[in-house]
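Only one structure is covered here, and it is reproduced in the block below.
With one protein chain withheld, the remaining protein chains of the complex are depicted in position.
Read from first to last, the chains carry the letters A, B and C; within each, the first residue is number 1.
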Amino acid sequence: MIVFKVTMGNKRKIINDPVFGFITISGNNVLNVLQHPYMQRLGRIKQLGLSSFVYPGAVHTRFLHSIGAMYLMQEAINQLRMQGQNITHEDAEAAQLAILLHDIGHGPFSHVLENSLVEGVAHEEISGWMMQRMNNEFGGLLNKAIDIFHNTHHQHFLHQLVSSQLDVDRLDYLCRDSFFCGVNEGTVASARIIKMLNVLNDNLVVESKGIYSIEKFLVARRLMYWQVYLHKTSVAAEQMLINILKRAKSLAMNGIQIQGSNALQFFLHHDITKEDFNTNQTLDMYAMLDDSDIWSAIKMWCTHPDKVLSLLCNAFINRKLFKVKILNEPVDVKKVAQLKLSYQKTWNITEEESDFFWGIQSVSTDTYSPSDDRINILYNDGTIKDISDASDMLNINVLTKKVRKDYFYYTLL
Amino acid sequence: MIVFKVTMGNKRKIINDPVFGFITISGNNVLNVLQHPYMQRLGRIKQLGLSSFVYPGAVHTRFLHSIGAMYLMQEAINQLRMQGQNITHEDAEAAQLAILLHDIGHGPFSHVLENSLVEGVAHEEISGWMMQRMNNEFGGLLNKAIDIFHNTHHQHFLHQLVSSQLDVDRLDYLCRDSFFCGVNEGTVASARIIKMLNVLNDNLVVESKGIYSIEKFLVARRLMYWQVYLHKTSVAAEQMLINILKRAKSLAMNGIQIQGSNALQFFLHHDITKEDFNTNQTLDMYAMLDDSDIWSAIKMWCTHPDKVLSLLCNAFINRKLFKVKILNEPVDVKKVAQLKLSYQKTWNITEEESDFFWGIQSVSTDTYSPSDDRINILYNDGTIKDISDASDMLNINVLTKKVRKDYFYYTLL
Amino acid sequence: MIVFKVTMGNKRKIINDPVFGFITISGNNVLNVLQHPYMQRLGRIKQLGLSSFVYPGAVHTRFLHSIGAMYLMQEAINQLRMQGQNITHEDAEAAQLAILLHDIGHGPFSHVLENSLVEGVAHEEISGWMMQRMNNEFGGLLNKAIDIFHNTHHQHFLHQLVSSQLDVDRLDYLCRDSFFCGVNEGTVASARIIKMLNVLNDNLVVESKGIYSIEKFLVARRLMYWQVYLHKTSVAAEQMLINILKRAKSLAMNGIQIQGSNALQFFLHHDITKEDFNTNQTLDMYAMLDDSDIWSAIKMWCTHPDKVLSLLCNAFINRKLFKVKILNEPVDVKKVAQLKLSYQKTWNITEEESDFFWGIQSVSTDTYSPSDDRINILYNDGTIKDISDASDMLNINVLTKKVRKDYFYYTLL
Partner (left out) sequence: MIVFKVTMGNKRKIINDPVFGFITISGNNVLNVLQHPYMQRLGRIKQLGLSSFVYPGAVHTRFLHSIGAMYLMQEAINQLRMQGQNITHEDAEAAQLAILLHDIGHGPFSHVLENSLVEGVAHEEISGWMMQRMNNEFGGLLNKAIDIFHNTHHQHFLHQLVSSQLDVDRLDYLCRDSFFCGVNEGTVASARIIKMLNVLNDNLVVESKGIYSIEKFLVARRLMYWQVYLHKTSVAAEQMLINILKRAKSLAMNGIQIQGSNALQFFLHHDITKEDFNTNQTLDMYAMLDDSDIWSAIKMWCTHPDKVLSLLCNAFINRKLFKVKILNEPVDVKKVAQLKLSYQKTWNITEEESDFFWGIQSVSTDTYSPSDDRINILYNDGTIKDISDASDMLNINVLTKKVRKDYFYYTLL
């Protein structure tokens, strides 16, 4: 077959990223991990789930986010080496693999799934199981990456780059999500922040001239939370999808026929708990699920005989989403009763069923958590301060306050 | 229900576009069309089909492209009005609706579908039928838009803005595709070009100082064709998908059970011709199809008993795409015979079946077509020249030359 | 002269701005004002004075800033009209002229001049006098613009657009300065903020969904202050320039010959007070001054026999700027005495003269001033809150705190 043989040689693979430009794949190990079906699956799962109902450009995938975070890891490692840190070639690769795989366990519409089909199993746990499976397949290639991920690697700062309040995960997703949403205000000066990184006593620190960039990073993150991640319309759309999947599951468990892909059927017909993931089958099924199964099924359910299911699915597919009001005081129970009654009458459904068409969802976030891995500022004289002390603008009380909003969502008749 | 009533008032709707920024929906008619299930469907169809295999950021939808083109239409109308053209409010709206709907008939992986499931029916025709259906639903609201689309409106230049060699469709997709691919070189100065537009004798013209921008537009378009639209890996991926769907259809037509959504099953089990679209059912089924049906089905077909189907589907899902070589001379038939034989032996398949794993695909494009609606340059003295005469760089021979490449694609064993 | 006659027609003039793209000159009145020598002079004065010592891209002019602010004024007026405000054509033009002229009185290195050559005369006053002169020349054309500038126009919100804590001046300069400095973090979503503007009771308000954008605007402004406007190296360079001009003036006033342009000589040889501006000559001389006079003179002064002057000028021209330390405690007077002594010995100068080579400069800024024109947030229910109350992040104490830094600058021997 000489004529068709392709000499791959030692050509570097380059990926064209609209956010960071050319990203170089650093070697064959990384390339092989990128090619694994588990990673390829992330290319079929949107990073921001249902946000594209609000920001139609926000259809970028978890695959690209992982690659972007890997790029920032390369940059961070370069920077720390220039600052004098010894990072071996193997550890640098492991750090890249760790960040590449940090989200491997995400399912489609992750938060939704965790509230409907795989209740009580967090995607972080699934990530761990999937990494383990891949590591077995690759004959231990991921040992160091898994150490970094689980913070059992001897260089603690590598773990901090993967997971802390100033990790490359956040530095990528804030840039990337604001880019694809078109919300320029959420942009973060990732390159600048990385140029300010250093390590002191095995801990990541930011040089003091970077204070304003960190302040801006925290403010941008907060803005993205309220303007994108917790946008009331996205949250309401998620609730609608949760209700759809709950209803579908309850029908399936009651023996009513319901269409869908094999993988989706599996999760509709079984109550899945953590223990189930001990079997290969559950993880295999999970690995087959992506956004397309959900969308394809919901379109079919638009004509399902169950009225609740078909009403919700039609609304979802055709973007007749729940209306949302922000509650400043407790909801008026009499009005809610009236509302439910109107649903019952209009569609001839039970009171219990009317609860699929409205609800209250609380969302909250803080800007900075003093209990997590801190963001440390390094001064020229060698002293260290927590960002909440170093900043003259952001005081700790404001920063760590959990801001909460209560969304009342309902169907407009 | 007073408490929950939402006064919509005359609030303008604004869409946040990462490419052009804020885009204003000009009124309720446009809003209603945007909300129509046919339009919403475009939000589930990627603009660039399988290009995300090569450019992982290129996952933007046909929905957003349509909105971007509508925005450029607004800008173009503003410009022409400033130049003194009379364009009524109704015609301006109709032009926006026409461009919004110009791609309404696209199916998932459009080109693929036209070569597998709905052979012999072009998406342009389907667009016409869908617009007609929508127009009936909206009680004639789209009459003028359809006139503009079909070039039966009395202002010819409005049709040219929708469909010509310098229409807002191209101005948007070149900007947008290059943005999401991260191929900055494909960017087109849409804003600048629009500022140079004028109308002479009911024909769109470009003022002479815009010559260099037009040259750059043509060069950028050509670059995007070879670097993105006709990228050998994308083309090969499309061929793989065509082969998958053809095989699936042939199995289905032979009575072999094959999984998939209702809509997909419909097209797998029927030979659809133009005439079939006279029935509402065919169009309804078509309108239910989107990218998710294809992906979801192919994942299931990975375990189908038919070896050809399952081999192709596994390769596709896990991005083990065909290898591609550009042929500079006719393919060596002996080598091909050897290749086919090796497939037959390896997988124990027939010779006929071995043809699913390789092929030759010719692609070609020109930069400028002298037979289509020309790009006319207007000089200060009132004379008009075709861009191919006006440009001192681009001579007509080069511009209109059809460049063709022959891709030989095959499976690497 | 027929052959050379140029028909200007009613062609709109367009200016190409790297920050906002195409900016349209709205009519001949604006064009004439732009062509006035006073406006053209702003094209020879850098917006950021000596910041290019730190950010070498920051060489943009006050002329371009004025045009950018005019563009945002056009956008703001469009927005308010869409919100239902009546703004006449004349008032819209006047608002554009007002913002175009708002900085007309700036001299080269404005802050420097006010501390050396024209002590006790603020550029705002000079702006007023220059506008008056232009208005006389233009036969009253600027009456309304001057009313808006001085807040005597009946529509108060137009003045607020020119001058308040959320005026188009700030919206432009934050965008523009961050663009040319390459400090992306200072970027402000001007377009988005303008889309959120409304008017209530003749006061500019921001719709509540714009809160996060306003927070980001305030944070970005603060960042730009510390990272650019009050950067220690820029501040020290300004002090060096002040010392140069003070020394040159003292030499000139003592009858020592000193080279320089006529305009510069005028200000070196006279103690100029406000009253002097009553004469046309003073304003004429002022209008002839720009950055080039200062640079050209300092180069010549490098070889002046006065040691203090030539030392400072050489240091300035060749960017051997003062070193700067941020004082966290009062400066050590003994060490300063030592320092001065070393200057005296090294250069054989008097103690008094040694003070030209070091100093302490305090800089300070707040983020939001509760005593100025407030930033008001408008809620859907019609209520209004000050941004410091509306924001759950920015509390009033933090926002209004004057942050001060003391820079100790000195010459490194």
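General observations
Operating definition for what follows: a contact is a pair of C-beta atoms (placed from the backbone, for glycine too) under 8 Å apart; a residue touches a chain by one contact, two chains touch by 3 or more.
Bear in mind the structure is a predicted one, so any value in this text is a computation, not a measurement.
Within the set B:L223, B:L327 or B:V363, the residue that contacts the chain not displayed is B:L223.
When the omitted chain is restored, the residue from C:Q338, C:S362 or C:N380 that touches it is C:Q338. Touching the missing chain, out of B:M300, B:V363 or B:V403, is residue B:V403.
When the omitted chain is restored, the residue from C:P18, C:G120 or C:P370 that touches it is C:P18.
Remark: the omitted chain is touched by one listed residue; of C:V59, C:M82 or C:I256 this is C:V59.
Touching the omitted chain from chain B are residues 184-185, 187, 189, 192, 212-213, 215-216, 219-220, 222-223, 226-227, 367, 392-395, 398, 401, 403. Counting over the whole complex, chain C has residues 1, 3-4, 6, 15-19, 21, 35, 37, 40, 43-44, 52, 55-57, 59-61, 63-64, 67, 179-183, 259, 261-263, 288, 290-297, 299-300, 317-319, 323, 325, 332, 335, 338-339, 342, 410, 412-413 touching the chain that is not drawn.
Chain A meets the missing chain through residues 12, 14, 21-22, 82, 191-192, 195.
The rule is short, and it goes like this: only the chains that are shown with their structure count from here on.
Chain geometry summary: the mean Cα position of chain B and that of chain C are 50 Å apart.
Averaging Cα coordinates per chain places chain A and chain B 30 Å apart. Of all residues in chain A, none touches two or more other chains.
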